[in-house]
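All protein chains but one are shown in place.
After this line comes subunit A, so read on.
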Amino acid sequence: MSTARRTEAVPLLPDRFLRWFAGRGWTPRAHQLELLSLAKADKDALLIAPTGAGKTLAGFLPTLVELAESPRGDNPGIHTLYVSPLKALAVDVARNLERPVAEMGLNIRIEGRTGDTPASRRQRQKREPPDILLTTPEQLALLIGDPGASRLFETVRRVVVDELHALAPTKRGDQLALALARIRALAPDLVMAGLSATVKGPEELRRWLVDPRRGAAMAELVEIKDGAAPDITIHATDERLPWSGHTARHAIPEIYEAIKRHKTTLLFANTRAQAEMTFQELWKVNEDTLPIALHHGSLDVGQRRRVEAAMGEGRLKAVVATSTLDLGIDWGDVDLVVHIGSPKGSSRLLQRTGRANHRLDEPSKALMVPANRFEVIECEAAREAALAGEQDAETVKPGGLDVLAQHVLGVACGGPFDADALYSEVTSASPYAALDRATFDDVVEFVATGGYSLRSYERYAKIRQTQDGLWRVANPGVAQRWRMNIGTIIEAVSYKVRLGKVRRAAGGVVGKANFGGRVLGEIEEYFVATMSPGDTFMFGGEILRYEALIENEIYVSRSSSEAPKVPTYVGGRMPLTTDVAARVRAILDAPETWDTLPTQVREWLTYQAERSVIPDRNRLLVETFPRAGKHFLVTYPFEGRLAHQTLGMLLTRRLERAHARPMGFVASDYALAIWGLSDMSAMLDGDLLSLDGLFDQDMLGDDLEAWMADSALMKRTFRNCAIIGGLIDRNVVGAARKMGRQITMSTDLIYDVLRRHEPGHVLLRAARADAARGLIDLERVVEFLDRTKGRIEHRALDRVSPLAVPILLEVGREPVYGAFQDMLLKEAAETLVEEAMGPR
């Protein structure tokens, strides 16, 4: 902090604030004063700071000063809104704020409002609002739709958005941006402050915070550079490094030793399954019975709160966690962060590593444990990127039309609206800046009557334009139903996991449970769908036996089985980021740098260079070879699993047309392997197949369309848009679980019908936009095809190449595709009939 700035800024702070800082042995930090002076000048601001820099206090200081200096009258209304992505963070911040407020003797009322706030208090908050209201995007959206919204928000002077980097790129961010645009219209004087971790492109967040119609196109930027560079080691092993998989089992003894050497260790896994496995393996070697706990989103809430409390009190030696602990909350004295598997991107690596050691001037310490050979290179790439201070680009995408639909109805619930004014307001929110008027009108039509060209629902309209030109809700029931359906988070359908015995009737029909025991937590439907009764799996650190699914609960018993049937492929949900992928390609392509890699990895790559070729960073390697009676085509785009899956779907279609008789494919973060019955090496040699043709960008035309028509990923994406957009009710989806997935099927059926009859429908546009960014990662496929056009290098081999081994080990875990389904049905029919009817 510069002396000059301090002297010029100190007068900003009233005496009792200076005394309070001094009393605690603190001096106000430069960024805190800078935010204060920006607020005094009515300027919106973005504060970018690493963990532990006193971000929250900086965000609230302007509010506290203003409230201290100019006392307000009776029931003056909300002064400051604080929005955080996590309920728990709102609670945490309330606690942290109350202390300075009490110690300085300020007369400021601070209250939280989350989904857990009792109805009576929520009512009171509307009558007698606190000075500072701490809340979540969903609660804010609900208040927007309240008829008292304008009275409630007209007094707001200041909005603080926490963890903006995490919110802005999501649908919750879209929802919040729209709500804030509304609040700005009601409270024209308000000033915004965003708090964010270090990001690659602060400009996007700066735009997110302002209303360009009011002047500045971007918020002012206040940035604190990261403190000491983190100390990141990559685990080296003498054990045999696994070829594939995500368990890191080989490294458990050394991780355990590291835990013993440190005060408190936080272990991050990428998936729940990986966390369970790590926890289980650690306890197998936990001879000192160290207090090691487990924390992930599926565990019972009470259990999670107990772990968090124990951690806060310093009673734990280690916690194995998933991304549920990525954000916000203060975790006390963590001095080591262990990353199980690759964190997949440098921002995640930096943010998670930052959980260790909350002081800026000391390096945070992290240990990365690659779970397989490829991950060794990936961890190296991620470390390089992190040490270079590189951040992953997570761009703010155009706002979702489904979210806009929910918002439009919410606005109508709050009071009549004028379409022109609302359009102007909506496009003042940066995610919707490029929204054209025709699309906006489509969304309004969708909200009103479904937006179909066959206008058969006019008489059931939810909102109607009245004679004065304003849109109004048709009846009070509409608002009531809207309130039930608010939000942009679609929980995966999940089942309660309950200990209990099940009665079986003849014929394998499952009857009611004889008794129900304790609920252990919740488990996602897709996971249940992979299990059959009798299978064992790991949950909450125990091995459980799946007994039955009854209504919306799965019944389990404790199992003495040694080896659970854990889902081996719930693979990293987040794909490898573009930047780390580029670094992986660069490392591979520079053999002179391999001496930093472990011997086993170096040998593996050297074999690859001898037997095939090392992928050139600017070219695409395609290998074809026979194996076990099938013919393989393996390629290495390094674009992440989701993009590879999409590519696999599209290539398989084309290979089918070229009579290569493809049977299936499997995708990893690095590679894609397709296998079939025809000899693809010979086909390529005889010009029956051309790689340039196969990888031509025109696959993004008809092939993509045809595939999307039938894609389970598209259907799931559509379902989410349908719920958020208000096409179907959330509670209908919930109630349907009892009926055995009837409604899950129905949104698929709705998708089929809509796609056939109205392919340009606003909800399909929303789903396509989501899918392109999300589950099918189309953007990366597009970039990849462009980048590698005319740069394909083919190797016809007589056997599997060393680099292809990891991906081939994933074979057998892949999803079924298209016409192959009928082959499976036929096979099942034949083999099962044979079993049942054949000779003994």
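Just so it is clear, a contact is a pair of C-beta atoms (placed from the backbone, for glycine too) under 8 Å apart; a residue touches a chain by one contact, two chains touch by 3 or more; residues count from 1.
We take it that contacts and distances are computed from a predicted model.
Chain not shown in the complex: UniProt lists it as "Ligase-associated DNA damage response endonuclease PdeM", one of "Ligase-associated DNA damage response endonuclease PdeM", "Molybdenum transport ATP-binding protein ModC", "Indolepyruvate oxidoreductase subunit beta family protein" or "ABC transporter permease". For the options A:R481, A:R602 or A:R617, the residue in contact with the chain missing from this view is A:R481. Screening A:A385, A:L754, A:L778 or A:L808 against the full complex identifies A:L754 as the residue touching the chain left out.
Residues 446, 449-452, 454, 456-457, 460, 462, 477-478, 481, 505-511, 529-530, 532-533, 548-549, 727-729, 732, 736, 739-743, 745-746, 749-750, 752-754, 756-758, 761, 812-813, 815-816, 819, 821-822, 824-829, 832-833, 835-836 of subunit A touch the missing chain (whole complex, contact as defined above).
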